[in-house]
Every structure is written in structure tokens, then in C-alpha cells.
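One protein chain omitted, others in place.
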Amino acid sequence: MDRRDFFKIFSTASAGLMTGACGKKLDTYIPLLVPDQEIVPGAEQWYPALCGECPSGCGVIVRVMESERVIERNGEKFRQKIAAVKKIEGNPLDTVSGGRLCARGQAGVQSLYNPDRLRGPMHRKGPRGQADFIATSWDEAIAVAAEKLDRVRQENPSQIVFLTGPQPGARALAIAQFLDALGAPPPACFELVDFPLERKAAEQVYGWVGLPVYDLSNARYALGIGADFLGGWTSPVFYARQFGHFRQGRSAVRGRLVQAQSRFSITAQSADEWAPLLPGSELPFALAIGHLLLSEKMARQPEALPDPVRQAFDSADPASAARACGLDERRLRRLARELGESEAPLVISGASTPQTNSLAALVAAAYLNVLLGNVGRPGGVWPPPPGTAENRAAFSNALSLLERAQYLFLDGSNPVYTLPASAGVAEKLGRIPTSVSFSPFLDDSAAYVDLLLPDHHPLEGSNAVFPMVAPGPAVVVTTQFVQPLYDTRATEQVLAAIAAKMGLSFQPVPARSVAERILPEGQPWDEVVEQGGFWGEPGSDSSPGSRPARSRASSPAASSGIDGAPAAFSGEAAQFPLYFQPYLSLQFQDGRGANLPWMQELPDPVSSAMWGLPVEIDTRTAAALGIRNGDLVRVESPHGHIDAPAYVHPAAIPGVVSMAIGGGHKHYGRYAGRGANPLSILAPVWEKTTGALALGATRVRLSKLGPERQLIQFSANDREQGPWGYR
Amino acid sequence: MGVQIMAEQPAPTASHRWGMAIDLDRCTGCEACVVACHAENNLPVWNPTEAARGRTVHWIRVDRYYEGEFPDIKVKYMPVLCQQCDEAPCEPVCPVYATYRNPEGLNVQVYNRCVGTRYCGNNCPYSVRFFNFFPPQWDAPLELQHNPDVAVRMVGVMEKCTFCIQRIQRAKLDAAADGRPLADGEIKPACVQSCPAEAMVFGDLNDPESKVSRLAASGRATRLLEDLGTKPKVFYLQRAK
Partner (left out) sequence: MATTLRTLPHDQIQEDTWRTLRNTSPQYVTAVLLTGSVTAWGLICWAYQISKGLGVVGKTRPTMWALYILNFVFWIGISHAGTLISAILRLTHAAWRKPVTRAAEAITVFCLMIGGLFPIIHLGRPWLFYWLIPYPNSRLIWPNFRSPLLWDLTAILTYLTGSMLFLYLPMIPDLGQLGLHTGGARGLLYRTLSLGWTGSDREWHALERAMKLMAGMILAVAVSVHTVVAWDFAMALAPMWHSTIFGPYFVVGAIFSGIAALLLIMAVIRKTMGLEAYIQPRHFENLAKLLFLMSLLWAYFTVAENLTVWYGNQPHEMAVFGARVRGRYAPFFWSMVICNFIVPCVLLGIRRLRSIKTAVISAVCVLAGMWLERFLIVIPTLSFPPLPSAWGTGYNATWVEISIAISTFAAMALLYLIFAKLFPIIAIWEYKYVPDE
């Protein structure tokens, strides 16, 4: 027996002795367990891990030190020494994070130690949606889950629906294999943070499966169209690093960024110039730029364009495009000229606020890179890293799935919150006979399920994940390094147990075999585990699995050109005169960060608001409606209304109302819940090819409710009350 | 014998003068530095009521100022933290010497000595000093995250950015144990380490070859409220054109 076992037995026995002997509550505390690894009190240890705060897949290193917590067993209090996570930093070996980390990543510790984490499995007691659960045991929970699942499987396995997150890796693969063993359809992803439009555009134009990677650090002139890549987009840390290098990382070159977006986003703020586009006008903008590049002979590879696409560009009219965008035509021409004349031009396009015509806009913008000849070149757009295509759930509009589901699994998906009320997700969830959530938290969607089977926190589990964006082959590998805090279980194990209960053979694929798909030949696995993953140089790999997947489908644009239809909006302009743009917030992204107190008290980058995000209204609309900073306003769409404090935004486009996503949770713990959810009032407008929610397609009207100052700002509004008018 | 061993210790190196350079051309205003500081230094988090009363504590914050009118509108934003002034106005006014400048140029806040007159908070022109109006508290088990290298301040004392003095101390101890001088860039306060755009640089201003010294001497370097004569040691590199 080694020292560890000795202590375990000794302390448990002595604790038992003490409780047996005294028969009363102990005043003094006894250390119960020695942590599994040799933790020296006061000395730190660093372990590699995966940041779980967004699906980008940054590798991190975690500082672990001894700590103590008080636990209760049989009504008695004991002090337990545990290995506690103190700080998260980026993994310096990771080519995505490069040793850096964003605000949400730093807050990962608060997610791990959140007081509202589920302590163990629970099953529903009260009616759906009331979040009335009582604790149960794993054996019982798994037995119930398996029994019901077996029934559905035998009746009609196509009615088993698994909604999961967009991250590719061992977990996604395990889920896919589980469903395969059941004979059920593959898992579906319906998350805002999947960026399905960007993926689809990349597939159609470049033939890649996955998100394109923009080599911003080697570009000289970057034109961003619609993508808040520095704020919260496909990979915030990666692109911020790229941006820093783009600006001041080269001795003789300073990159120039122009951001064309319908909102003064973080990227627009950091840019050298912001071209304010009216919502939905990214398409005419991109077409006009392409037209000017071609007409002024600045396109490097015009012959690379398919003819229908060439025609779409040629037929674009810069004057009317400028009008559609709300820009001055000369400015449009100047931007095109600057882009075309640059030695290393790059167009970064995305749909931070998707519209109904966003796919066409993204396709047009992607063809701009083709025109400029920077595809696959330094300073241009690169294919997605290998591994991000196969091992993930495909994006699909899950509403029809929910309609006919008889059994629902939720893992990393919160559709009740992220979909509009008009889509009726809550009702649909309520009608599904059996539903299970693996989330470590009781969120808005978990409130409607029958069984809570909480997963470990990402920092407590093992996984192999392919980052969404990386400059070369990359995989983040984590092995468990701290004891799980509560009675949680890794979802793969739970699925295996359920399968076993049903008599099916299913074993989750080990992280190693998933990771090895992209590792070069002869890469020692121990080294990968020790480093926390593998990150290769672009193009340096040799294993066949390390090539990016290519789409074999033909591009619709290549055959039928680019659909120039303008964006469609729900709501009569006379009744609802304002555009409405919910956007992924820096603090909460799609709302998942709302249960983190650091994020709630982080001053919002736009308004410095804390504990509740405002509606951002432009100065002209605010003046017309008599709305002052902090007033409570009602935002009304054809499908509902929300009430939130107003922020009079000096840089908002007239007629465009924006609001960060993240407030208004009905269930998500004690820190979430304040504010309003802008997604709830959206119209059920979907982009027709991908089925993605068109976040920006709802028109609204505003009315002032009252002067109650509910806006909590860290800094005074810099336009307000300077009697000397400081600006 | 003991005296002999003492004599063999390496002579103390020239004293350091810690400074920071923040490149506003790289900074995106993402506030990763703000949260990293919270995590490293056991900063308290309050609640909506206290936040509404202006009691939130952010040792580093991102200030934003708009210039112009839409559509020709620009925003200037910059991370503001304790400037560790050489002529700090907060130091002479503390009646109990709870804040003073240490030999390495750091403006040190001694929590044990502070009685909470808050004079230093009034006299800081950068408003980077914070007061603990209530005993800080964390809903269990959030306190498991506390950094044991940093004190948790009690009610009634002032606090502010320390340039992560605990990291400086640790690096100096490690270097002394290894018998080598500190390398430039070896010490990274939490904000500097986290910044994704690599906009923040920390180092020794006494070393003319250090990155921070070279950046501080560059044409783009300015300091905040320089005309007040506080001689801050945080250099802001203005956004280039």
C-alpha cells in the first residue's frame, strides 16, 4: 500500500471513529482526503487544459494549488483539502491562443466554481419549465434514461434528437457514435456560435469544409465586412493576436484595417476607418467593391471567377450600392482602390448579425479574396485546420427536429434562450415525452427537461478538441488533473452506461485515437499529453488525416451567380421603423457567460454597463423620442417586447438599434437573470440555405417607459452632463 | 562558516525601476486585462445595488472617449491602471504611511497600515484607487479560486494595482535561487500576460535595452496627464496614422 492509500484509509477510519465515538457534531475540522496528485501546500503546478468558455478551442494552462473547502457528509462538516484551480492562462505552445487569453477565458474559473453548478443528477418533480428538480442517484437516473430511450429506439429511432454544440473533437465523435449505435439520426447543432453562414460560404466558394482562417498578421490592408472578428467571432484570441502583429508586429509595415459593419463594434473601434453599412447592405457593398476591383483592373486573378459570378460583379452599380449602404460613393471607390492597390490585401467577411441575404454577401466577399489572389497565400485566407470538419455535429435548423422528437438530449445547447419566443421552443420542449440535459448548469432549456445528468466542467474532464480556427493542424488534448468538485460524470461515460443498460455495444472513442487523426507520423503521444495538445506549422504535416477536408459539392454561385436580393425584414416599416441588431456580447457571447459574476460586473465595452445590458439607440432617434441615457424603454417587435434601459450611443447608425445578447435568462443561476433577452422578440426568419436564424431581420419600435435609471454604468456617459461639454 | 557562505552570495544587482508600455495601436479594448487582474488579485465582486452606487473595483479599466459626430466618429480607448508615479500625489497625503514608493519605483499599498482616510483616493488624478466599503465576500465555492500569493483586503482599506508585485517577487526569488539575473520580459503582470493583442509590455526602465525602455523612448510614447507632474511610469504608445 502506498502513502496515498494509507492516508485515505487512515483518515476515513479515524473520521469514522470520531463520529462513532462522540455521536455529536464536531467543532474542529478534520482533513478527509489527500488529493490524488502530490500537491505541495503553497507550491503551484501548471497543467494544460482546454478553455471551455466558447467553442473556439483555445489551449490553456491552469495553475493548481492546494486549497480547502468545507463539505457536508451525513450532516457533519468536514474540511477537505483539494487541488484548486487558481488561474487560467493561455498555453504558450498553442498556435491559437499563443499564451494569451480573452476576458471570458479568464472567467473560466468562475464557471468551474460557480455556486449554481449542479451537484449531481436530478430528476424533474414539478411541471416543465418550473425548474423544480430533486436529487437522484446516478444508477437510478441512468436506468430511467435508458429505459425510456430503449422504448423510443424500438418504436422509431429517428425520433431521438441530440442537440449539441459546434465543437469538433472526441466528445462530438462519441455522441455521433452513440447515436449511430442506437440507429438514431446524427447529432444536430443549432448554435449561433457555429457560424453556419461563414462555413457555407467557405464551402461554396473555396470548397472547404470548416471555417476559413484569415492570415491577418501578414496582410497589409484588411477590409472587414460584417465580421466583428476582434470582438467575439470565430476565434477572438487568435484574431486579436493576429491584429496586434498586423499593426505593430513588423518593423516597416503597419497594417491598415477598414471595417464595414452595421454597428460600431470592437473591430470597428479598433479599425483605422469604420464604414457604417445599413443592415443587410453587406451584399451590395461586396458586389460594388468587386465591380470596382474588376473595372479598375486591380483584380489579380479575375480569371479565377466563374462566369456567373463575374457577371454578378460586373452588373453591380457602385452608385446604387453606395445608396443602399448609406455610404458616400466616393468613399466606396476609395476603399476599393485602397484594397486593390495594397501589396497584401485581405477581405475578412462574416455575419456577426446574420441577415436573410448574408450567405450571398459572404459568397461575394469570399470571391473578393479569390479576385485578389490571396487564397492560400501569406496574408490571405487559408483553409480550415484539419479535423474541424468530420468530428462535429452538422448545423441544422432543429425546429422540425423538435417537432417530432420523442426523446431529446441537450448538451451544450440552450435553444430556449438562443431562439426567439416566436419559434415556440419552450412549448416544443414541453411536449417531448422524455428529455435529458448534460449541462453542468440548470439553464433556460434544462428547466424543461426530465433528467439532469450534469457533465464535468471542461476543466475537470478529458477531451480532445480541434480548434475552429488555427494556422495549421491543431488538436487540444486534456486529461483530468483535478478531482471533479461534485458528483458529476463525463457525458461519454454516461452515454456508455446508458448504452450498456440497453444492451448495446458502444464505447466512447478515446481522445488519443481522435487526436491521432491529425498528428504527424511518429509524434510521441506522451509529448502531446504533456504539452496539452499538438500544434503544427501550416503545411508542414505529412499525415493524410491532416489535410483539410474539401467539399465535393459544386458551388451554386458557380452555376447561377450571386443572388442579389436585398435582405428581408419582418415587420412593416411604418409600424416598426427601426432596425434591430442583437449581437454576441463580449461578456456573455450568446448568453452562456451570464452566470459569471466577473462578466456581470465587467463594464460593457460600449456603454460601460454592468449587471444588465442596455438597448443602444442612436442620438437622433433618442432625441426624437425624448429618450435620455438610462431611461427605461420598450423594444417592441411584431413578436413581442422587452424592456431595457437605454444607452444613447454616439456612434450608432441612425435608425439602427443594437443590443448585446446575454441578459434576461429565466434560469441560469443567481448572477444571470437581470436585463432582457433581445433574441426573445425576434421574428422566426431563417436564412434559406442554412436555416440559421437571421438575427438582424426583425424590425422594432421604441417607446419610453419611464425615467427610472436602471442603467448601471461604471463610467459616466461621456456625452452627458459635462457642463463644459467634455468630449 | 555561516559568514563565509553569506559572503559567497551573489552581489545584489542594480535596482530595478518597473514600468509598463501599452501600445494603443494594438489594443482592441477587449478587457481581457480587466478580468485577468480580477482573477490574479482576488478583487471583490459586488452586486447590482453596490455597482449602481459606484463601488465596483477594477484595478485596471478601459476608458473610452468619443470624438466627433456620426458618421465621422472615432473613439479613443485606453487601459488605465495605477501609473506608479515617480512623484505620486497619493503618497505624501497618507497619514499612516500606508502608501509609499519602494526602491524599485513601485507605489506600494500596505493594507495593514491603512486606516481608511481615503485621502489618497482623492488625490490620485487618475482615479485608480479603490476603497473597500464592505467586507468582500464570495459565494462559496468561488473563494477556492483565490490566489494565495495575494492578500484578501478587509473592509476599510484602500487598494489599487500593484503591478502584480507578487509576480515580481516570485521572479526575483526564482532568479536568485537559480543564480542568474532577471531576463527582460520574464515578469508579466496578469494583464500583460493575458492581453491577446500583445499590447502591453512590462519591464525594467533602468535597463536601456529592455523592450519597455525602448518603447518608452519611441516617438509614439506619451503619458497620461503628464502636465500634472506626477511622472507616471506607464507609457502609452499612441495609435499611429
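Order of writing sets the labels: A and B. Residues in every chain begin at 1.
Just so it is clear, contacts are C-beta pairs under 8 Å (C-beta built on N, C-alpha and C of every residue); 3 or more make two chains touch, one makes a residue touch a chain.
Quick caveat: nothing in here was measured; it's all calculated off a predicted structure.
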Exercise. Looking beyond the chains shown, say which of B:P71, B:G121 or B:P148 touches the absent one.
Key: B:G121
Exercise. Check the options B:R61, B:H146 or B:K188 and report the residue that touches the missing chain.
Key: B:R61
Quiz item: Which residue, B:L24, B:L43, B:I60 or B:V80, contacts the hidden chain when the whole complex is considered?
Solution: B:V80
Quiz item: Which residue numbers on chain B touch the omitted chain?
Solution: 50, 52-55, 61, 63-65, 80, 89, 92-97, 113-119, 121-123, 125-127, 130-135, 154-158, 224-225, 228
Quiz item: Which chain A residues would touch the chain omitted from the figure, given the whole complex?
Solution: 715-716, 718, 721-724, 726
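Criterion: only the chains that are shown with their structure count from here on.
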Quiz prompt | Approximate Å spacing (C-alpha centroids) for the pair chain A, chain B | solution = 31
Exercise. Would you pull the chain B residues touching chain A in the complex into a rising list?
Key: 23, 25-32, 34-36, 38-40, 45-48, 51-52, 56, 58, 61-67, 69-71, 73, 75, 77, 139-142, 144-148, 190, 193-199, 237, 240
Quiz prompt | Footprint of chain B on chain A - complex, ascending | solution = 42, 65, 67, 69-70, 82, 84-90, 97, 99-107, 109-110, 112-115, 230-231, 236-237, 240-241, 243-245, 247-249, 254, 264, 266-267, 269-270, 274, 276, 485, 586, 597-603, 605, 608, 610-612, 618-619, 650-654, 670, 674, 712, 714-715, 718-719, 727
